[in-house]
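The complex appears here minus one protein chain, its other protein chains still in place.
In this document, chain identifiers A, B and C correspond to the written order of the chains, with residue numbering beginning at 1 in each.
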């Protein structure tokens, strides 16, 4: 499959999102680091390439929608939206601030670019279905994307939606499950084993693909295949690691963490290094292509619709000066949802 | 497999339940005839043979439980319970009477022998799970049976329960789906296609069997196999016809019907004939066996624990004198749930 | 501005509530492509078959999945549709509470919910299906509007207004025939109670099927020389606090009458309004925190004391309390 954007470039975008997400969390001192890190690559593919939107006009009717049903991963989406240009990076310091525009869970009325209010797990699928159905009624070719957690799939509403979307052949709905094998209290296999999630959605009539959720190229291919699929809703099961790219990867208690300054610094450092590596790899690819095609008619691939992400303006300094230390009653590790 | 009770005898019991259910509905003039008729054979197998209970002691701790989650099929259960001896047949005239003990939907506090209050679809599975789990904690060998509708499986709670029961390996839970292919508004394939229900439960980790739900021998075999199954909950998908054994079988609008006197008479007549046929077949079987084993040591098989059902005291006269005509505001056909 | 006229005679309206509802929605749908109807396997009950037949592309039967239905409605409204969803009042509220709260109300989307067969009108469907609590559940959700529609005339007018009023609305009505209160063509103002009959001694604030009972009680009490004001408080939220305060001021005694638990419904709303404005003695006619059961609607009305007679008794009780030297208050005139 030929894509407008190269995997190397998407990798840069992903690592940029990761870094900015961590910087955002650093600003607050605690947060849903695990579930934010595991969807970074998916957000990179969506906002780096696949999702039709206009940062200058967040309410554009013909945009594609994203329902981030696992609304607690808001910080990753906020980082993405700010990189995309929906709002200035300074706004990221509003995370979890009283009166601010970046609540812990996504809110369509507070944050430019957020398409749906989420936080009560299980609800996103129905809303996404409604959007997809409405767009079909409106004869619009907008797509609706949906990201759910694997723990979230414990909720019956997910399966109500699954049945409905299949019955109504909603092929303008492309869903992801962030199969990171952990939920709030521990590993899904211990809390409530979801077994073979893909098989479940297949038995519910969905077109199911299973991919490495940290492999941008694989995700991109899957989304492309999902777009091509007709007559059924698409499910992309993202095989991921909760907390991916940080010291918290796959460890217990990584759902919601209060991080020490040292831990945070370590996270940011690792993310910066990952970003540098990704940039280097992308630069090398460009150089190689430039060598192959010296003519100016084919410069480095530039996705048309994500100016803000490309080139990615990520700096390694902290997102903002931390105005106040993590407050006393900041949620203790693992203690919040 | 060898069973204590013969299929011919179960057939007699089933047709007895069918007839008494219809007589009960006749007493009121309207009701959920479709979904009552389709579970008659299953009730016959449970109360005729498999479900451990004591009509003289409905609250017996060590009894097996039945959660009739599709609580609107109450009349079929009431007929069964009265035949089993939980309460006198005269009580059947209380169906839907204000202040009576037989409400349209099952109520554990009103009717002797009813183990759970149901009527809001989707809830029964969780309660049955709780009973099964509690019995396991109590080291009791009681089993919990559960009957759900196929339309009912639209409810997400069913799938929450399905995941949970599999994760907790609840092999003391034996569930049925009355796969009669119709729900309130029409055929399930039109309203919300459940596709392959068996495959769904299989993908959720259940031991699934699919049987003809009007074949008592097949149901009995399935229950026996379910009892033998260890390490997972059992699902028996009953391939049935809504309204089976009556003129309403499989027709549209058979969910809840107001029946004319003529229709009702026709139903009762047909059911009486079915019962006579079944009795004749059973008598023939007995005679044959008696001829084979003339010794008194092996008389006709007599299930030990269902004295009330065997011999079945079903009379062909109406269950009771209809005290009042179906009231003016009796629900119009298809108009109630 | 409301422009209503009360019927001369109280009789069963020939038009079923559900037919008025379906007609109103079909009228709207013929003018506005964005009107969408959803149901959860109760189209045969809701009387919406004509709509489903006429507008199959805008009519969705989601199956028995009320939570999903409300979420879908929220999503539809996010792309410009105006969804009207229906289930029985019990399921339309109890099974969807979190979805109405988050996906609809908190997300500031545009979702209209009809809960049918409130309270005793669920009749034979019995306790599991008999919502005495639906208003209480919904009233806890911020900024939602709650309207109990009194008769088919009101249905026609309110459904249209609700379609035009962005936000979340919970509508409540019996499906079948009710007593006609308003003359055809009457119009209503959401948020304002209607004084159906004036009186000086006491005000009966009623809703739904209890409005007719209140009018009958008022007529009967007239013979005893008691002058009863009757208010149809069809908007339970936001309740008409000004009118309630005015009635307290002018009649100094209040009876509420509702086909709902006295906790959480109209009685509560009135008590709150009075406490915050003009404290006055209230007697509440309604369900005394008990569960539903099967029976004919008539039997159930008697069983739960939802009757003209009970309203008369409540009026007499409240007048006793009004007359009594009021603990630390004495009566001014």
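By definition in this document, contacts are C-beta pairs under 8 Å (C-beta built on N, C-alpha and C of every residue); 3 or more make two chains touch, one makes a residue touch a chain.
As the structure is a computational prediction, the values presented were derived from the model and not from experiment.
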{"item": "Interface partners of the hidden chain - shown chains only, full complex considered", "value": "A, B, C"}
{"item": "Omitted-chain contact residue, chosen from C:230, C:243 or C:271", "value": "C:271"}
{"item": "Contact with the hidden chain (one of C:30, C:53 or C:290)", "value": "C:290"}
{"item": "Residue, one of A:135, A:154 or A:246, that touches the chain absent here", "value": "A:154"}
{"item": "Per the touch definition above, residue among A:104, A:203, A:221 or A:272 touching the missing chain", "value": "A:104"}
{"item": "On chain C, residues whose C-beta touches the chain left out of the figure", "value": "90-91, 93-95, 97-98, 101-102, 105-106, 127-128, 132-137, 139-143, 237, 248-249, 252, 254, 261-264, 267-272, 274-276, 278-284, 287, 289-291, 325-333"}
{"item": "Touching residues (missing chain, whole complex) on chain A", "value": "30, 71, 96-100, 103-105, 107, 117-122, 151-152, 154-156, 183-185, 191-192, 253, 255, 327, 329-331, 334-337"}
{"item": "Those residues of chain B which, in the complete complex, touch the missing chain", "value": "61, 65, 67, 108-109, 115-120, 123, 125-135, 137-138, 140, 142, 156-157, 160-161, 163-164, 167-168"}
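To be clear about the criterion, only the chains that are shown with their structure count from here on.
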{"item": "Chain whose average C-alpha position is farthest from chain B's own", "value": "A"}
{"item": "Whole-Å gap separating chain B and chain C, where each centre is the average of the chain's CA atoms", "value": "38"}
{"item": "Length of the line joining the C-alpha centres of chain A and chain C, rounded to whole Å", "value": "44"}
{"item": "Numbers and ranges of chain B residues touching at least 2 other chains", "value": "122, 154-156, 192"}
{"item": "Chain C, residues touching no fewer than two other chains", "value": "62-63, 65, 67-68"}
